[in-house]
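All protein chains but one are shown in place.
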Amino acid sequence: MTGLYLGLSLLLLATIVLGLVRILRGPTAADRMLAAQLFGTTTVAILLLLGQATSNQALWDVALVFALLTAIAAIAFVRRDLEPEQNKKEDGDVSA
Amino acid sequence: MTLLFGHLIDLLLAVSLTVLAWRLLATSDLFKATVLFIAFGLLMALAWVRLDAPDLALAEAVIGAGITGVLLLTALRHLDSGARVARMSGRSGRRSLRVLLPALGIMPALLVLLCLSSPHIRSTAGLTASVIERLDQIGTDHPVTAVLLDFRAYDTLLETAVLLLAVVAVWSLHPVRPIFSPEPISPAQRGLLRLLLPVLIMTSLYLFWRGSHAPGGAFQAGALLAAGLLLLLLSEQRLPGRWSGMFLRLLLAGGFMIFLLVAAGALVGTGTLLDYPGGGASWLLLSIEAALSLSIAALLATAVIGGRPSDRSTEFPPRRKDPAGEEG
Amino acid sequence: MFLRDATTCLLLLAAASFFLAGLVGLLRFPDVFCRLHALTKADNLGLGLVCIALIIQADSWHGAVRLLLTWFLVLVSGATVAHLIARKALQQGQTPWRNR
Partner (left out) sequence: MNDLSVYAAAGILLFFIGLYALFFRRQLLSKILAANVMGSGVFLIFIGLVKQPGQSTDPVPQAMVLTGIIVTLCFTAAAIALAIRLKELNEEHHSATRPEDDFG
């Protein structure tokens, strides 16, 4: 069974690594943030599997903490204030 | 089979950490670099798990993947287009730095070879045995907590001082600005907050309690609380003006002050700084830990907000005025 | 005993296929709004299957409760974040993709 747990966590890690392509390519900021969010879910699954494989209960705590905080970066992203950039563009237009 | 999968996980993690670091430092798109850095934090947490250090994995999960992301995303607004090093001394300085390039290539290659080839590099037994041997004299069962609060209490004391200094430095640079957009937040986000926050506080207490005998403890609990505070701030909740004065400052300095008091008390009582008396150690450690947790939560959250509370009558951090309201 | 292990195996294999589907969606779907489906559906279902597989193996009730709590938190966060990101993308003026 341990082999299966480790094998599946290896597979999930590989999906994270391949998913990095989406962050690198974008094209929009929302795409990148979305990919990072997806990695959070996958990481939780890897932690649960590794915790079962090594029968180390502390890893499930780490998974729980990850589950609590997967949303925080995305929330910071959507609450981000984009005003100054727009102002700058308007200023540029005026001076041109 | 099991061993092979383990090796492959280690190899894949190590390679992807390196590639990720290279990509995130090579890009000039700062938003992309930030998101890559959040992913880097996730992989670091997994690396700590593989290295059998769940304490570090907990801290990295909260800080690397959570709080740093918020810090960088809010800072991007001010740094996005400019903020380069001035060009004046740049040219000649950079050219002379190019002399270092061969060294930057050869040194890591040599070190990596050394690290991978030599089995003797890790021949020492380490300090695990001596820590565990003395564990029953201290009021905790978890070796890492014992090291943090007893054997190397100097480090921890000075660490809290460094955190306090960092907040003082941030506060001395500029008054706080409104950090988030004025548009109304989605009701779904408010609902999520209402659901997450109680669980988050309970988890923080749980980690605090676990710290006495298993991975967890004051630092991780404090960092998790700080993340909860940031989650509140991201959802339009603010500290009222009357709390951002003396109360906030006491909270920030509290952990350091109590730790220092205990250290001084030990100096008077036993003649050695930070040498806790035998019987009361457990109780003392617990009170230090509680004060440290609250202080660390406040320190990390204020450091991320950036900027001192300006006026006693306003909220902290201040609200941005709605542009539509200004026009009308 | 054998039945328990076999069920866990099956559930984990199913979970793997969902995670792979999520990856394919993330890489191949044409725009943000489509890719959000990969986030909210495939991966959360995969995580759920992993949780159930591990609950079958769990020997204590509090371990099982922790697993369920973890899944629930990820599910709620995932759904909310998908909504928030889609909202932000619409506000920034992205138009959803249409197959012509």
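Here the chain labels run A, B and C in written order, and each chain numbers its own residues starting at 1.
As a convention for this text, contacts are C-beta pairs under 8 Å (C-beta built on N, C-alpha and C of every residue); 3 or more make two chains touch, one makes a residue touch a chain.
Computed from a predicted structure; not experimentally measured.
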Hidden partner interface residues of chain B, rising order: 6-7, 10-11, 13-15, 17-18, 21-22, 24-26, 28, 30, 33, 37, 40, 44, 47-48, 50-53, 55-56, 59-60, 63-64, 67-68, 71-72, 75-76, 78-79, 82-86, 90, 94, 97, 100, 104, 107-108, 111-112, 115-117, 119, 121-122, 126-128, 131, 143-144, 146-148, 151-152, 155-156, 159, 162-163, 166-167, 169-170, 173-174, 219, 223, 296, 299-300, 303-304, 306-307
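The rule we apply is simple: only the chains that are shown with their structure count from here on.
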Which category does the touching pattern between chains fall into here: line, ring, star, complete, or other? complete
Please work out which of A-B and B-C is bridged by more C-beta pairs in contact, and write that pair. A-B
Can you list every residue of chain C that touches 2 or more other chains, as numbers and ranges? 69, 73, 77, 80, 84, 87
Would you please write down the residue numbers of chain B that are in contact with two or more other chains? 189, 192, 196, 199
In the complex, chain B residues that touch chain C: 186, 188-189, 191-192, 195-196, 199
Sort out for me which residues of chain C touch chain A in the complex. 5, 8-9, 12, 15-16, 19-20, 22-23, 26-27, 32, 35-36, 38-39, 43-44, 46-47, 50-51, 54, 57, 63, 66-67, 69-71, 73-74, 77-78, 80-81, 84-85, 87-89, 92, 94
Footprint of chain C on chain A - complex, ascending: 1, 4-5, 8, 11-12, 15, 18-19, 21-22, 28, 30-31, 33-35, 37-38, 40-42, 44-45, 48-49, 52, 57, 60, 63-64, 67-68, 70-71, 74-75, 77-78
